[in-house]
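Scroll down for the structure; my scribbles are underneath it.
What you see is part of a larger complex, with each chain still in position.
Letters A and B mark the chains as written, and numbering starts fresh at 1 in each.
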């Protein structure tokens, strides 16, 4: 990127206070400002930094009046935080505004590729796959047979999607994500060997879903594993076969959801949580990090711990757990006193 | 797939009751049956659905007698469940019946490739690697030098196998699996830096092993990390250097096994379990999800919790843990009463 202060002011409908030709090539935090960088001041706590920052241009609220001389050029806007967020988005879009199909990609003859797409080097688009308009398929992505990729969806490098899965519009799958590997289903035999249960369902990912790096979502045995619209999954999460995750539910890194469990919408689930199979978790449930969920959870419940308890009970139990040594001392004392009383009788 | 009811009946040695020309192109659950799909009825609980299902063809036990008119065509067989499982398997085999070597793969001159194999686009087969008959190497798989891949083994997209490792026959490695990365060995130095301990052993995976997506199995420092025949590992599992996992042991997702630990055969280990290094776990051991295993476990033991206890004790301790607040109230009451008694004396 390369912008002049006056161009930034134009984009943000703001006013330059300083040198309108001042040029910036990157973004920085105000407390770590570097020359030729653009920063912002929104939180009054950071005001002192504006007098010392090396950033060349700083976005401020139009109400900001400096109390000392400034080295930097200001761009004054209605709301500095909102304006900076808008800039971040523009920057992000510019950085990731890729189009064009690499000659080094492999696209099967029967695959359908929409308009304005990006397909990077060594990507594989298999037979009958459909890549819709404005999708971005980074290098080394694997897309199996009959897969559908929605419009404006981005698959970063090395995403692997097995055959027959469906990815919605405006989704982002980060590098190393695996969609549609076989669910973990094996039937024990009398000779202690296991017989594989074929996993012939698929995965359906609805619109506006984001999936973090190296997360795995298994295909259903029969039917579909479903990730509803707006779901956000962090890195290294495991979603087993036939799971359904409700819309706008957010799950932090390294959590695992076992087979056939149904999670409601608008839930917030912490990191490293384990959830058993075949249960139902209601809407708006909140689950603390590292919890272990072994049974159904009702709508709007807030739980914590392994096994998970209602958060208020869990927090008390944790305090009592920490105080177990003291508790034992109290019991020792009680026994001593009682022994004395009994001896005195 | 595309089958007529009469073709299905022939495959399953069954009899058509309805239109033998009825055609199906996919499979469905009876409760979610769609037109042109094939379903089955095995569990009496689902009998009501057969009168309303949209599935075009339904496999039923030959003893099934409808009590109302049916829209669907029936295929009557000896055992509907077994027959459907057989069909699933056929379907699975058809879907994954790939052969042929892509011109876009890279195969080193000294590598040996057997008959009837599949090698997908941008796969890399390094020097002196051996790919045996009927193996399937999906696109973007990396096979290092001297690696051996057994017959009828499938490596899905993006599997990475470092040099010198050995994969048996009839194995399935899912997308993103990493076999043979360096074990985590560093010797602390006096200056607080760590000196890497070279990891020059390998990984040996025996026959009939299945390994889930993005699971990692490290090479031994010296000697071999060994996964015995019939082992099934779920997604995102970590197996450290010099571990040995006994035959037909099953491990659920996100479990980690630390270095040099030996796990027996026919064990069942839940998800998110952590197992320390240098211990021995006997045959037929069962370990509950999220357990932490810090010492040896005897044959056939069933354990739970972190730290893990015998399952009956663990379950009681969990109940007591939940009741800690009540326990403290009881101690409060005891102290109050005792104080009164002591004061009365």
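Rule of thumb we're sticking to: a residue touches a chain if its C-beta (ideal position, glycine included) is under 8 Å from a C-beta of that chain, and two chains touch if they have at least 3 such contacts.
As the structure is a prediction and not an experimental result, all values here were calculated from the model.
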item: Subunit count for the whole complex, all chains sharing one sequence, 2 displayed; value: 3
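Everything that follows uses one rule, which is that only the chains that are shown with their structure count from here on.
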item: Separation of mean Cα positions, subunit B and subunit A [Å, integer]; value: 25
item: Complex contact set, residues of subunit A against subunit B; value: 106, 122, 124, 140, 142, 144, 158, 160, 162-163, 176, 178, 181-182, 184, 186, 192-194, 196-200, 214, 216, 218, 222-223, 236, 238, 240, 254, 256, 258, 272, 274, 276, 292, 306-307, 309, 313, 316-317, 320-321, 327, 330-331, 334, 337-338, 341, 344
item: Complex contacts: residues of subunit B adjacent to subunit A; value: 27-29, 32, 85, 88-89, 91-92, 95, 102, 104, 120-122, 138-140, 156-158, 172, 174-176, 208, 210, 212-214, 230, 232, 234-236, 247-248, 250, 252-254, 265-266, 271-272, 289-290, 306, 318, 321-322, 324-325, 327-328, 331, 334-335, 338, 341-342, 345
